[in-house]
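Sharing a structure with you now.
With one protein chain held back, the other chains of the complex are shown just where they sit.
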Amino acid sequence: MKVLYYPGCSLKTVAESFERSAKLAMAALGVELVELERWNCCGTVSALTTDDLMHQLAPIRNLIRVQEAGEERLVTLCAMCYNTLKRADLWVAQHPEELAKINAFLDEEPDYRGKVRVLHLLELLRDELGFATVKERVVRPLTGLRVIPYYGCLLLRPREVGLDSAENPRILEDLIVALGAEPVDTPYKTQCCGSYHTTTHKEIVAKRAHAILSSAREHGGEVLISSCPLCSFNLDNRQRLVRELYDGFAPVPVLYFTELLGLALGLDPQAWISEQHYVDPRPLLEEHQLLKR
Amino acid sequence: METVRIYIMGKEYSVPAGLTVMKAMEYAGYKFIRGAGCRAGFCGACGTVYRKEDEYKLRFAVACQKLVEDGMYLVQLPFAPAPRASYDLEKIRPSDNVLLKFYPEIARCVACNTCTKSCPQEIQVMDYIQAALRGDIRRVAELSFDCIQCGLCSMRCPADIKHYHVAQLARRLYGKYLAPKAEHLAQRVAEIEQGKFNAELDRLTRMERKELTKLYEARQIEEGVGV
Partner (left out) sequence: MLELSSKELQRAVEELSGQKVFACYQCGKCSASCPFAAEMDLTPRQVLEYIMDGRVEVLNSNTIWICASCFSCMARCPNGIDISKVMEALRQLLLRSGRDQLDLLKIPEADLKEIPQIAFIAGARKLIG
């Protein structure tokens, strides 16, 4: 099966391990991720004021590209891209008169007809392949690995674009179980990491990261999984600052959920793990004998 | 003589058809002190903005190339205020974030495509800014190859981006670090340094002018290359 997918800027740079592991793992499941042509940055955050058409242009232009490719659905990996693209799509569906304005402005493009469905890769795994199928394909069950599922904000909120319950999501837990690992519940799994404050208020981000990661450790978690390059940066790279600010903090490796998937499917993690991880996950993977093929 | 009506900063002139905007303005009595350079469409000094009487669209051209049309409302844009970031090409590397580091305003692009619509060179300007954002230096260099740095895109961008400087940095990085090195060039440079051509050069510099002219005229000319 071929699926059109939208990488987003960060997957081409700081989060290459996300893209690489996703492509390899999906290929092992028989799904080829085909990159959308001429995509542009979605804008990362949604326009939230009623009159802000300008910031709807970027996501809508991407949906026009999907239309041009003759497809009706677009799969995203980054949670922020997912949210932004999906919200924009929903917004123009609810505001046809605003869509008409956007189409008139984008006069160099064909009109957007509102027929594209934005999906997150997790939804594709759950709803189209099915976690039962994923489980059958597991060749190296991650037995004994205690994984903290971290949702953050944008996979779940607002409700109308969330891919699972905003209060009690299960999708990451179900994936973790399908891979043979053990999900670890923490009250922080749907709490914000501090997002773009990492540009101006690092200490706020460090405080969030400290709370989220310490709670994960207390509940026995060994590794945290994320689906967003910004969550990962804030929870992984910012651990340097967390260690400076908080005594006795024990580091926690952070992986993308696709890396975990790849491991369970028996892939060699050297194909994607890079220096981009701040807390080196390799010792933990070694300990669980997951590094060897 | 066939004439057309044009408006230069609001004042009507009747000028011969078939002139370029630049020549037409000179015909009308304007003198270019700034805003003209090569007069051949390469230097980008003569950015022009115009609207036609019967159109709402604002249009963009270089004055030395665009021919006048009846009912053009014209203004020259000889300079775009866009200081270049300072960097030492020897000290920077073509990393993912280098363009963002020197021109962080590219993070503000809203993908409105106004830049592309303003470019007289028909470059996909938005696409190269988008490539810059995701650190794809090679693609920026390729897409912006024909940029003449007229600055029209930068005057129109709602995100205050200085496109042509971003593109120039990308092309410089590409040329220095990413473009495949031509082996024959390196070889030739080595030969020159070893003095392989010294004797011949010596002979040429001593030659009489007449003799030199004869030699020049008899030189080998590659087929298909015009003189």
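Just so it is clear, A and B label the chains in written order, and each chain counts residues from 1 on its own.
In the analysis below, a residue touches a chain if its C-beta (ideal position, glycine included) is under 8 Å from a C-beta of that chain, and two chains touch if they have at least 3 such contacts.
Keep in mind that what you see is a predicted model, and the values were worked out from it rather than measured.
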Neighbours of the unshown chain, displayed set only, are A, B
Decide which residue listed in A:Val3, A:Val177 or A:Ile204 touches the omitted chain of the complex.
A:Ile204
Across A:Arg117, A:Arg157 or A:Arg243, the one contacting the chain not displayed is A:Arg157
Since one chain isn't shown, list which residues of chain B touch it in the complete complex.
95, 97, 100-101, 104-105, 107-108, 133-135
Positions on chain A where the hidden chain makes contact
8-10, 13-15, 41, 43-45, 48-52, 55, 78, 80, 153, 157-159, 166-167, 190-192, 194-202, 204, 208, 229-230, 233, 237
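Everything that follows uses one rule, which is that only the chains that are shown with their structure count from here on.
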Touching residues (chain side chain A, partner chain B) in the complex:
9, 12-14, 38, 40-41, 43, 54-55, 57-58, 61, 105-106, 108
Contact residues on chain B for chain A in the complex?
96-97, 109-113, 116-117, 126-127, 130, 133-136, 158
